[in-house]
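Of the protein chains in this complex, all but one are displayed in their positions.
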Amino acid sequence: MENEKTVVLKVEDLTKEFAGLVANDHINLEVRKREIHALCGENGAGKSTFCKMLTGVYHPDGGIIYVNGKKVSFQSPAESLAAGISMVYQERNLVGHLTGAQNICLGREPRKGLLIDEKEICRKAEEIRSRLGIDVPLDVPVDELGAGMQQIIEIIRAFYDNPSVLILDEPTASLGEGEVAPFLKFVRNLRDELGMAIFFISHKIEEVYEISDMITVFADGKKVLTAPTKELSRDDCVKAMIRAGRQKTVTVKEKDFSNAETILEAREVTYDNKKHQVPFTVKRGQAVGFYGLVGSGRTETMEAIGGIRLSEGMDVSFMGEKIAKTEPVQMINRGFILTPEKRINGAFPGLSLEDNICELYLDKLSNKAGFMMFDKMREFALKVLEKNEVKYTNVEQNIIELSGGNIQKIIIGRSVALDNLQLLVLDEPTAGMDLGAKSEVYVEIRHLVDEENKSVIFISSELEELLTTCDKLYVFHDGDVVAGYKRAEFSKERILSDAIGRKE
Amino acid sequence: MATQKTQANGRQISKFVTKYWLGLFTVLVFLFFSIMQPRYCTVSNIMSMLSSTCILALVGMGETLIMCVGETDYSVGMELTAAAVVLAKVLDHDGMTNAYIPVLILTLLIVVGYGIINVYLHVKIKIPSFVATLGTSLVATGICKWLTNSGSISSRRWPKCYTFLGQSYVLGVIPVSVVVTVLIIAVMWVYSERTKSGKLLYAVGSNATTCEYVGVSVSKQKIKAFLICALLCGIAGVIQTSMLNSATPYMGTDSLMNALTVLMLGATFIKPGVYNIPGTIVASFLLRVISFGMTMMSAPSFAFDLVQGGLLLFSVSLVTVIHTRQSKSIG
Partner (left out) sequence: MQQNASKKGFSLNEMTKYLLLVVAAVIFVFFSILQPKFCTVNNIMNIVNSATITALMAIGMTIVMETGEMNLAVGAEATIAAAVVGKLLEGPSFNNYFIAVLIGLAAAMLVGALNAFFVVKVGIPSFIGTIAMTTFVNGFIKIATGNRYMYSQYWPDSFSFLGQGKVFGIIPMPVIILVIVAAVTIIIQDCTRLGRYINSVGVSPAACKNVGIDAKRTVVLAYLLCSLITGFCGIVLSSEVKTVSPTLGSDLLMSVFAAVMMGATFLRPGRYNIQGTIAASLLLAIISNGTVSIGAADFVDDLIQGCIILLAVGFISLTHKGGLPSVKFNK
């Protein structure tokens, strides 16, 4: 006879909108006691927005949350903690110089009179630790512990308030090889011995299948499916994660690149003192897509090549020349330009549109004596603004007054205007843009490669747009390039599997 | 129809007032004091105010450049003092009668060296600029006290031209210091607003990370800013010792406070939230207009502190609020 497990967390029609974009669309979900419920989805599918609503960081625009059958609503993270929802984030949130035990009791230290009761802190922390059945030092300052143990301390802290449901966000992301298996055993123990309801967010399909009882897939802000793990095939799961198809607004002819000039050829890049195998080639007139999940190393690799990120060495050649340690300005002079992943790092807040566009071209727009030629600047800026159809009021206005999409247009537009442009690297250029604006970017990319014979590397977390616009696609996983596909070989399922780390 | 026009006019007027309020306020204060004290609005008094503004304007411009790149220089006062003390001390020897120019150049080089030390500590050793310059200002204070025996240097052996910068007049009316300073202001104005070099400074202060992506070297720009600031403060020191006909280690005590006040006030002029040279100059004049007026009306000493501290608190708050609002919108 099946034991009907009690529903601990229930979410009904939960919705959240941001300026026209629906991040979570009427989500319905249940998490039960003694259950590890996995949440899967591509970047931008709505997972983090969902969690932020559960932890009181965002206020839902619609829908209801129930904890243990009671309707709840939170104005702050403290309230969601009180209601029984505890979350451990992907980034570490510990006070470095305090011990594990002290971090566990942070914010609600037991007191003897006016003073903190350190003995009680040790006792309480130890009690939770042994209850959870994990072995980790509690008397050492946490900044002396490794990432894996720090995470365990945070999980122990999450148990301080006796949560009803525990949310773990990419918990194995920072664990080393030997730490994953014991960690998963620990999580299973939480479910079995303590009967916890655990909400486990992960990109790693293998882990999800190893540890979860239920799987929910998000895509495009909607819940696509919920099913018991046993009854859902890996293929169906992966298929469900893929975003809905979009309008094809660019036509891409199949081109033969076998005789084309090699613009960028890479084999290995070392950054953060780790070597990464990144075999990829970019030919003239080619649009190359870089796909991968967050943290897969696409941005880091290109920033290292571009001289923006400190690199300890690399085996890369650009335009036939080997690249040694470079400065960004040298790469720019050679025709290599990179747009930043975070839009804020591409703009100069407080400066005018004109200044923002021209900072890259100060040499060109100033005379020999160093004086800026204002009419040339104005002309150039207006040209870029017009060519990229930027919506603005006045070329002298402060750039922060523009919408994100328009700022992005300026960032791309000024990069494209580079005189001897050989390779343009666009890092998540369409993030936060509406469909119309996105299409304009795709058209621009094709124009650059087809008509102007330049090359483009298009880094994106939206597989669909890469499949639509690129001649070639490389998949990154865990810092390395794991697969390359020519346009004719494009296959959504295989690419997604590669990105997730599934071995065929 | 008529109301629409007046509404539009009203909006234009309020825009104008917000943009140029600092200048308008200066004029108002000037008129106020002129009415209260007839001696205020005389040519000689105005020339005195202008002359006094020079020192403040030079130091203010220096600190403005540093703020433009997003750093702070605590040692502007000591850079001023060091120049004055070195000049005074070196010229205080027999046989220096014709050596003013070479010693002047030497002095300015030394001050620039001071700036190099500041920026080295910040860029290479990575000490936050404020602490580094605080540290060097203490060391400089010690050195200056040593050179002056903790007193003041005033010498009969100085060449006659020692007082030229500070006490002579052009056309009998305009102080030389004002002429020199106006020339420097013009150069700095053009430099900061119209040259490639100036634009680079603003870029670093706006967003140092973005600079990486567009190939602007953040450390180079910081070096420029600290060195120019040191030079400007050095010139201010030379002019001031020429005005006072002496040099003491305490000459620069109020400089930092004053410089911060004028550059913060200046950041509300024309382009709100952006540190700029013209705003700093107008604010320098405003500060002197106020202090001269208060002196003429025999305001007690404490009133100056209240006004100064209050002005700085007000202007920093204003600039902070502007910055906060701006960063909220970019998200």
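Read from first to last, the chains carry the letters A and B; within each, the first residue is number 1.
FYI, contacts are C-beta pairs under 8 Å (C-beta built on N, C-alpha and C of every residue); 3 or more make two chains touch, one makes a residue touch a chain.
Worth saying up front: this structure is predicted, and the values here are computed from it rather than measured.
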| note | Per the whole complex, from B:Ile127, B:Leu244 or B:Met296 the residue touching the absent chain is B:Ile127
| Among the options B:Met257, B:Ile270 or B:Met296, which residue touches the chain absent from this view? | B:Met257
| task | Identify the residue among A:His97, A:Lys274 or A:Lys325 that touches the chain left out of the display. | result | A:His97
| query | Of the residues listed, A:Val7, A:Val22, A:Ile116 or A:Met319, which one is in contact with the missing chain? | reply | A:Ile116
| query | On chain B, what residues meet the omitted chain? | reply | 70-72, 121, 125-132, 134-146, 149-150, 256-257, 260-261, 264, 300-306, 308-310, 312-313, 316-317, 320-321, 323-324
| Residues of chain A (touch criterion as defined above) contacting the omitted chain | 76-78, 81, 89, 91, 93-98, 102-103, 106-109, 111, 114-116, 118, 134-137, 140, 144-146, 149, 157, 179, 182
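Heads up, the rule we're going with is that only the chains that are shown with their structure count from here on.
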| request: Let me have the rounded angstrom distance from the C-alpha centre of chain A over to the C-alpha centre of chain B, please. | output: 46
| said: For the complex, give me every residue of chain B touching chain A. | reply: 190, 194-197, 199-200, 202-203, 206-207, 209-210, 212-217, 273-274, 326-327, 329-331
| task | Name, in rising order, each residue of chain A that touches chain B in their complex. | result | 308, 327-329, 331-333, 338-340, 344-351, 355, 358-360, 362-363, 365-366, 370-372, 374, 398, 400-401, 404
